[in-house]
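Only one protein chain is missing; all other protein chains are in place.
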């Protein structure tokens, strides 16, 4: 017997990302849903994961959800309150950087997981200007694994980025090596419909799995490029326990969950 | 009327160096007599001078004389206890570095004020091995003015260094510029016999003044190269006040003064 | 570079003396935290113009300076204020309307640029941004770069590793040093001579401070030097880097000042609403900034109950349970 529990796609996304975090990972968090994912992971499958922020806070004890990575809530009872320089060095460092998983979002993504968070349109005369890289390009450059949040929409999954802010697999299997970047790259893209992965040979995006009630065709209809869907599975919906952790322990005010 | 006060050549040297420190200088100190000079200067002519150490201590309140720049006495009641990286950056910094005067010693010096504190003899098979640069080369490279302590002896004032550890004026007026170093260089050399300066045109060493009871010939006899002595004056002996500050306030245990 | 023993002055004096029109300026803080807002408002009040602004992710202060028309050129990594503005609103309007030339770097690169300035070297290396448009696209034209000797001749340089693959690295990006004419930071405590202490995260304030030709430190509390020198491990800014010490309680408001007050959601939402509309924004500038003589007067107009709500809890350093919706 089981009871149906209602949940939102934001909740599904946060839970899906939390499941990707392994025990012992050092989790680089941005603003918003990525913080919830990291907070939830610590309560579920990765109690020894470490949450850290580009602002310099290491292993923040998040009693309340921060609304920015510069929120004073990230400074409470950390292991060390360092500076930006320390935080980014942790990711570029040859030993600690290998253990970091970065969670990030963007305005556009291409088939190799490269991200744009700078402009839509011409760089010098943009139609839309976004915030810019912040630490996103640094994280994408340095760490061994990134998890990307996206809304599934044709204008966001594009054949060509208007601006390549953060390197994914660049132009394929040797792209990062040719450019001079460390090993590593995007592990998965979590959207409101599905989880996308990257083929280990071609480094091109593939559909890994659909959320409950989503068909492969729905996913493809909302993308500006085609991807292999042959290996796609059905994603397990959030369990009652996962939802209760997310709702009660991570964001009781629903500041991020909405 | 006046009373003759006995003093040692070490005391004369410390006082002579203290007189070179200007109010507002940031004084980089090494071990030994240079610390005494800096401590004395704060009590005499440069109350607003700042004593700082390569170890990272800034404006140390020296209630007791430290026996090394890593002595815990340098850490007490400072403005900031930083690290080595901070200390050297202060000297390389384009704004603060210009205000720093460095005090240092060496095993050998040449006519352009270049210093050796590494080896006597062949570098790979030395007759005598010294401590090496430490921060000396850094200070000599970065700051606008250095004061050098030396024992006056032929084997120490040499035509050619066995190893150039710390750059002075290198090979003359354009030496530092050609090498790529910032402006600045040795201001004077204080020995147990005299104060040497550097000709502003040629950057070659000259005799600025002899201590009480020392003749120009004595100075020349103790050097491995000839210097212009035409402008040499008689150096004022330490005043009673200078001596009492040095003895009573700076080194009552005579740990450095001997 | 200043070893005077008393550098205390009014904010109006400090801004008047050290922030001339056309100055290259950097401000401390991060998004909605510890921005030197009192100084930002004073710069706006004194109608400073043609500023060249350097920022990593300084957020609120950057947006208000841009909104008031003080800024001619911007070098930045991230213009956002967390959930209050995923992209800073006046920044976005200025860029989209073609009024604000921007040079884009990453957060680490901006940090390294300040660090290089503080260290006195012309550049520092990183592996960040290889293969990206941060390397390939430049915001400032050659002409702009050649005209101002305070701007380097190129945005960055890509270089092969001269140590034959050492550290498994083939290539690095060199980013040029920044030496601002003036940096302004807001700290929790300073003494009259300028020794300063930051609580919580220092962000890149220390690098920004040490990179600058002149440094204005505004402080939440002015303390005796004995207090700071009793625990010098906790101080970050040596006094000789400082030119002006200004005592401004609530000097970071409406951004947060750890262990003193939280960010002010009411004010940030109010700002957001004003910023979205040009007319409302003009009114905001007039009634909220220009019509007040100084920060004290500006703060006096804010409802005490609003300020009470953001007061930091002594255990956590922020306002526990604050309504932030």
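Each chain carries a letter (A, B and C) given by its place in the written order, and its residues are counted from 1.
Everything that follows uses one rule, which is that contacts are C-beta pairs under 8 Å (C-beta built on N, C-alpha and C of every residue); 3 or more make two chains touch, one makes a residue touch a chain.
As the structure is a computational prediction, the values presented were derived from the model and not from experiment.
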Request  = Consider the whole complex, including the chain that is not shown, and state which of B:54, B:110 or B:242 touches that chain.
outcome  = B:54
Task = Could you tell which one of B:82, B:197 or B:238 touches the chain left off the display?
result = B:82
Message = Given that one chain is not shown, which residue among A:97, A:184 or A:209 touches it?
response = A:97
Ask   = Tell me, which residues in subunit A touch the chain that this view leaves out?
value = 24, 26, 48-50, 58-59, 61, 75, 77-82, 89-99, 142
Chain not shown, touching residues in subunit C = 117, 120-127, 152-154, 157, 159, 161-164, 166-167, 169, 172, 174, 176-177, 179, 198-200, 233-234
Request  = Just the residue numbers, please: which parts of subunit B touch the chain that's not shown?
outcome  = 31-32, 54-57, 63-64, 66-76, 81-85, 88, 92, 94, 118, 123-138, 141-142, 163-167, 170, 175-176, 178-182, 253, 255-256
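Everything that follows uses one rule, which is that only the chains that are shown with their structure count from here on.
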Ask   = Line, ring, star, complete or other: which one describes how these chains touch?
value = line
Task = Please compute the C-alpha centroid of subunit A, do the same for subunit C, then give the distance between them in whole Å.
result = 28
Task = Quick one: report the Å distance separating subunit A from subunit B, using the average Cα coordinate of each chain.
result = 57
Inquiry  = Please output the residue numbers of subunit C that touch at least 2 other chains, ranges allowed.
reply    = none
